[in-house]
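Working notes, beginning with the structure itself.
A single protein chain has been omitted from the complex, and every remaining protein chain is retained in its original position.
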Amino acid sequence: MKDSAVLLITCPDQKGLVAAVSGELYRFGANIIHADQHRDHDEGLFFMRVEWTLSDEDGQPFDIQAFSNAFTPIAQNFRMDSQLHVSAVKPRVAIFVSQHLHCLADLLHRHQMGELDCEIPLIISNHTDGEPLARFYGIQFHHIALTAATRPENEAKQIVLLEAAGVELVVLARYMQILSPEFVRRYPYRVINVHHSFLPAFIGARPYHAAYKRGVKLIGATSHYVTEELDDGPIIEQDVARISHRDQVDDLIAKGRDLERMVLSRAVAWHLDRRILRYGNKTVIFD
Amino acid sequence: MKDSAVLLITCPDQKGLVAAVSGELYRFGANIIHADQHRDHDEGLFFMRVEWTLSDEDGQPFDIQAFSNAFTPIAQNFRMDSQLHVSAVKPRVAIFVSQHLHCLADLLHRHQMGELDCEIPLIISNHTDGEPLARFYGIQFHHIALTAATRPENEAKQIVLLEAAGVELVVLARYMQILSPEFVRRYPYRVINVHHSFLPAFIGARPYHAAYKRGVKLIGATSHYVTEELDDGPIIEQDVARISHRDQVDDLIAKGRDLERMVLSRAVAWHLDRRILRYGNKTVIFD
Amino acid sequence: MKDSAVLLITCPDQKGLVAAVSGELYRFGANIIHADQHRDHDEGLFFMRVEWTLSDEDGQPFDIQAFSNAFTPIAQNFRMDSQLHVSAVKPRVAIFVSQHLHCLADLLHRHQMGELDCEIPLIISNHTDGEPLARFYGIQFHHIALTAATRPENEAKQIVLLEAAGVELVVLARYMQILSPEFVRRYPYRVINVHHSFLPAFIGARPYHAAYKRGVKLIGATSHYVTEELDDGPIIEQDVARISHRDQVDDLIAKGRDLERMVLSRAVAWHLDRRILRYGNKTVIFD
Partner (left out) sequence: MKDSAVLLITCPDQKGLVAAVSGELYRFGANIIHADQHRDHDEGLFFMRVEWTLSDEDGQPFDIQAFSNAFTPIAQNFRMDSQLHVSAVKPRVAIFVSQHLHCLADLLHRHQMGELDCEIPLIISNHTDGEPLARFYGIQFHHIALTAATRPENEAKQIVLLEAAGVELVVLARYMQILSPEFVRRYPYRVINVHHSFLPAFIGARPYHAAYKRGVKLIGATSHYVTEELDDGPIIEQDVARISHRDQVDDLIAKGRDLERMVLSRAVAWHLDRRILRYGNKTVIFD
């Protein structure tokens, strides 16, 4: 059972950043497991992720509260945007799904196997197809039928459920509805979607049909944070599969399902492991 | 040294097509090496490629002229669009290049190694950078400086050179000029270009800069036949490479060079081996 | 609902093969959907797969029995090893599994979605972990505890179950037991296994540990027909994933699970679609 802390930092690049952060961690006796940094020279930005153990082998526990207090002036001094996470506090995740269940089934199986380090208190769907899977994995399932007319009140229902469950991250696992700008603003960079194309190619509806029509030789899938502009949020992961003239639209859809599963589950796992730093419309993925 | 014939067929799909073609080939004693077919059920089209040896092991030569005559009524009967190629007649290819020489160097080296089954009588460039490579590989190099004002007369010069050399296929190996519609119409589906993005994403100029700006996680390259609409012709081959937040535009450009080399050289080799059938804006690639 | 027939042929290569087969199909009015051929010139072998519809759009049903009778002398004449399958007869498949359930979960979900064209009457396991999944998907689950001492009698139990259920294909979905030569001989090229390495590298137990120790930069997985020699049967499919020095053995195992799922499910789907022809220790995969 992992017992560690992760510190994520974004700030203007300047000299002495690593020395300051690593010096403070050393002062508190941190046993660092992973550390990674990145600089975007064009933007003049510095990014850092450090992970260290909280219960040392020699029995000395790391005083996370004291460290947090001591780190505050450092963060202010370097104008850092920083987050401090401890593994004991599991992120709470809601999955939204419609009728295509392959991503849902994949996420639930991975969660059960321990690949996704989170709690999943609920699944919300505008259809009932996903209910048996939810029940099998012991997760609450909420069916909220959606029509254009009732969207505002239904989103209100969704938000009540999400807030009651303390949800931090919403995963759209082939959820075939567009979220309102209000919803998106309420969960900034905390909604992950999978789009069934290699973005920015084939934005919008029926991308496999569009890919077939264009005669491409590879199809793709993209996971990204949802922003107010459709299919335009920061990309987290992409993957492709080779197709040929023998593949009809149905074959593209079938091959695409495997891509969708992969890019979505990777994005969720990385988000949960606090390995993603977003800036502007881009992501840094620490590996 | 290969001595074979290739028959390429496109026609409306109907029963008896394979029986008719293979029956006629059998009647002439063809020793088939490869045969492949495809049906596009949506379009109701049938595609076929057959390759057979011309000089049999038992010394009996295949009478290609007699077969061609006998096949004509069959082709008419089935409303076939057919091509008959013999390996003894090498396609003649011209390469157009500007200042980026990686595709040119790659094509010339592959040609020398025997990977590209063609003659390359000439290279045309709007710069002089490619001249030493051309000279090293013993190929004529023509420098035709281009300005917007002189394009018509310069294209006229190009066409004179291409016609004098009996060129069948023009390869744009990172040629940074747009061909006129008149030029394209003169060489229908006989100009192959490499575009340095995963089409249809990032059409037009500076695709690596656009990819960097969008924050994609894979970059691509596409080889395609040139049509009058920019970057919209039938796609022949595509490939991608993974990038990360660590890659700057220059890294994208460097990684992209390898993709460009691969997708362009594959497209040219397949075209020369008569493995591509184009229909509408798509390609069938027989492997 | 597909209603088609598939003819698979392996025979010594000679002239007139395609003409004979396609002529006979034409005589019976077959509406061919797919046809593919291959020649192994070294071995002098010819391979063919033809698929055609049984209920034509114009209402005329294809007389499969009459065709079968008429084809017999042709097959004998050309010394063909041929199989004739109709889609109405679904192959019956048993899945063997131990404690790692990712391949089982994947196969069952794909089956439910219609990706695998078969019946799955039973699952056999030397553990009970897979039972809930089996029950969820409504498939009989048989727990047969295995020890070295009891293997013969337990395999006898397995065979009774397989024969009672009319099983044609056995899929080893991370079944961590070695089948006896007698078992393998009873199901020749009808047992598909997934090995968690890029064969022939890392044959045998704990391949991820071996890969980690060797410091490879890619890990792989392989699906293959089981023969009496361990991990040496004809390969059906392989795939790889990139790893780095950051990946520990546990990361290799996690990344490998995705590869195992993919290569095993593809192999099973291709087998069921009658797209695999085995010869010697190799496979032809018609796409």
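A, B and C are the chain letters, set down in written order, and residue numbers restart from 1 in every chain.
Rule of thumb we're sticking to: contacts are C-beta pairs under 8 Å (C-beta built on N, C-alpha and C of every residue); 3 or more make two chains touch, one makes a residue touch a chain.
Not measured: the values here are computed from a predicted model.
Q: Among the options C:D239, C:E260 or C:D273, which residue touches the chain absent from this view?
A: C:D239
Q: Looking beyond the chains shown, say which of C:F62, C:F78, C:F96 or C:F202 touches the absent one.
A: Hidden-chain contact among the options goes to C:F202.
Q: At which residues does chain B meet the chain that is not included here?
A: 101-102, 105, 109, 113, 115, 132, 136, 244, 246, 254, 258, 262, 287
Q: Could I get the residues of chain C that touch the absent chain, sorted low to high?
A: Counting over the whole complex, chain C touches the hidden chain at residues 38, 40-42, 198-202, 214-218, 220, 234-240, 244-246, 248, 281-285, 287.
Q: So which bits of chain A touch the chain we can't see?
A: 15-16, 18-19, 22-23, 25-26, 29-37, 39, 41, 242
Criterion: only the chains that are shown with their structure count from here on.
Q: Suppose you list every residue number at the chain B-chain C interface; are over half of them used by both chains (same) or under half (different)?
A: Same, since most residue numbers here occur in both copies.
Q: What pair of chains has the most C-beta pairs in contact?
A: Pair with the most C-beta pairs in contact: A-B.
Q: Going by average Cα coordinates, which chain is farthest removed from chain A?
A: It is B.
Q: Which whole number of Å gives the spacing of the CA centres of chain B and chain C?
A: 37
Q: CA centre of chain A versus CA centre of chain B: separation in Å?
A: It comes to 42 Å between the two C-alpha centres.
Q: Multi-chain contacts only, two chains or more: what residues does chain B have there?
A: Touching at least two other chains: 41.
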